[in-house]
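Below is one structure, written out as structure tokens; the observations come after it.
A protein chain is absent from this complex, but the other protein chains hold their places.
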Amino acid sequence: MSAREPILSIADLSIAFGPRIVVTIDALELGSGEILGVAGESGSGKSMTALAILGLAGTVGATVRGRIAFEGRDLLELSDRELRDVRGRRMAMIFQNPVSSFNPVFRVGDVFVRALLLHGARSKAEARERAAAGLRRVLLSPDLLERYPHQLSGGQAQRVAIALALALRSEVLLADEPTSALDVTVQAEILQLVRSLRDEAGMSVLFISHDLAVISELCDRIVVMRSGVVVEQGPASAVLGAPEHEYTKALVTAVPKVGVADD
Amino acid sequence: MIEDAFARGGTRPLAQAGLAIRRNPLIAVGGALALLIVVVAILAPAIATHPGDAYTAAHPTQTLLAPSSEHWFGTDQLGRDVYSRVVYGARVSPLIAFLVLVIACLVGIPLGIAAGYFGGVIDDVLMRITDVFLAFPALLLALAFAAVLKPSAGNTTLAIALTWWPWYTRLIRGQAASVAGRQYVEAAKALGVPHRRILFKHILPNSITPLIVQVSLDVSAVILTASALSFLGLGAQDPTPDWGLMVSQGQSYFTTQWWLVTFPGAAILLTAVAFNLLGDGLRDVLDPRRVPNR
Partner (left out) sequence: MTEHAALDARDDRPADAGHALLEVEHLTVTFGPVRAVDDVSLAVPRGPFGLGIVGESGSGKTTLGRAVVRLVPARCGRILLEGQDVSRLRGGGLKAYRRAVQIVFQDPDSTLDPRSRVGSAVGEALRTHGIVPRGRVRERVAELLEEVGLEPAHARRYPHQLSGGQRQRVAIARAMAVEPRMLVLDEPTSALDVTVQARVLELIRRLRSTHALAYLLVSHNLAVVEELCEETAVMYVGQIVERGSTRALLTQPAHPYTVALRSAVPEIDLGSRRQRIVLHGTLPNPADPPAACRFHTRCPVAIDVCRTEAPPLRPIAPGREVACHRAEEVLSGAVDLATAAPGLEARD
């Protein structure tokens, strides 16, 4: 385990809708350069946690209490303007449905360029250069920048979203079920890409998924959530190889495996 | 996912109604008002102070009296008690609106859901027919009617209804087309359920919500349209106590004898508000799991 400070640190988190508390997390940390998997089924609260980290929980009517520290600074204390700098540039997020996470009336390239201009590019020309370079890095042709989101396949759109995170030189990537809507062969491509983000760009990744198999392929450490609480966390090999909590055991055994002989 | 975070709705309609009222108490107000109007209409002869004034009557010595203890809403240009006429008016204007909307729904809805569900040629044909009727302004049609038949409340009703139904067809067709693509409709087709049943059991209930809201908003629109026609002499004729007619007739006296316009106008306003609020409430009640607006 790295001795450095964790890049993201959650403490005493509580997310509620009015009187109903939906998520309670005592402690959760994302180490620098680590890929952390958050596993859970629907209703586990993992998506709400991601929203809270981005400061977007209010948009769905939830209230957040506790401390979410990004590089030591509590995100919940930041002003809107400071939060906007963090969100989107230093923390990027990719979603389950990549095509619809882009505004359908803009070309993908326009969104890219605008994001770069907002966060440091000095001219449109420079932004376009960086956008093209970004796409090439994820093995996409820069021609795709001219397309509208609905003209991209799911896999292509997801790669564009990842390219954006790369181009903005985000430090943290929040990925909420980024491959659930994709074909399994395309998923393999995306997972390979996410792994390279960490290996080559040093990005820390918080990977949320209901698919424990996907998480096991990618993640160094795993957090298992159920009904809004963390039931188990630890290094992947420990959580998967020797699960302690009943629920974790149930999840592990429920994952269908190919090629298992009669038992 | 994120949708799970929202509360799920109740189950039985009564519980839903209670929930809707608690969420937006104005719905109870709307409902009460609507009920009031219906009660007034039914009990008109009992409530009116001068029931004789409602229709044919003239009191040349009592014209244009201000509101008093004798005539609560004053008297009009023929000396008739405005209050009684407004009360009896509850039998006229809302009835016209009701009939217009019922006819518009009975014609427009089946055409709309059929167009949306079947699509293709049927959709094209139906929508072209709809477009033809959409092209007619109510006024022109009413004029044509008046030219052929005697102007009356009944003919006005027909004329307005004929220009109203296409909007509903249009509105519900879009919804129906969207519902027709849903998996439960496909499942019904795969089961071999006959088209007629699919249309009325599955398509209709799932498409009708925007229409219900629209209908409730249209109540006031119809009343105003009818009054415009009355103003032109094409609709309800004097002495019928049509609110719109009263407003039209009272216009020229407005600056001095304000009560001629104000009370019938307020009656129109109250009716409109009542049904708007009711429409909102109905939408909440009818949708088993509507996400609450915050």
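For clarity, chains are labelled A and B in written order, and residue numbers in each chain start from 1.
Here, a residue touches a chain if its C-beta (ideal position, glycine included) is under 8 Å from a C-beta of that chain, and two chains touch if they have at least 3 such contacts.
Predicted model, so just to flag it, every value in this text is computed and none were measured.
When the missing chain is restored to the complex, the residue among B:Leu139, B:Leu158 or B:Val193 that touches it is B:Val193. Set against the missing chain, the residues A:Leu51, A:Val64, A:Ala121 or A:Leu144 yield one that touches it, A:Leu144.
Touching the omitted chain from subunit B are residues 8-9, 11, 182-184, 186-194, 197, 201-202, 205-206, 288-289. Where subunit A meets the omitted chain, the residues involved are 41-42, 139-141, 143-144, 153-154, 156, 183-189, 191-192, 210-214, 216-217, 237, 240-241, 250-252, 254-259, 262-263.
We take it that only the chains that are shown with their structure count from here on.
Here the spacing of subunit A and subunit B, counted between their Cα centres, is 51 Å.
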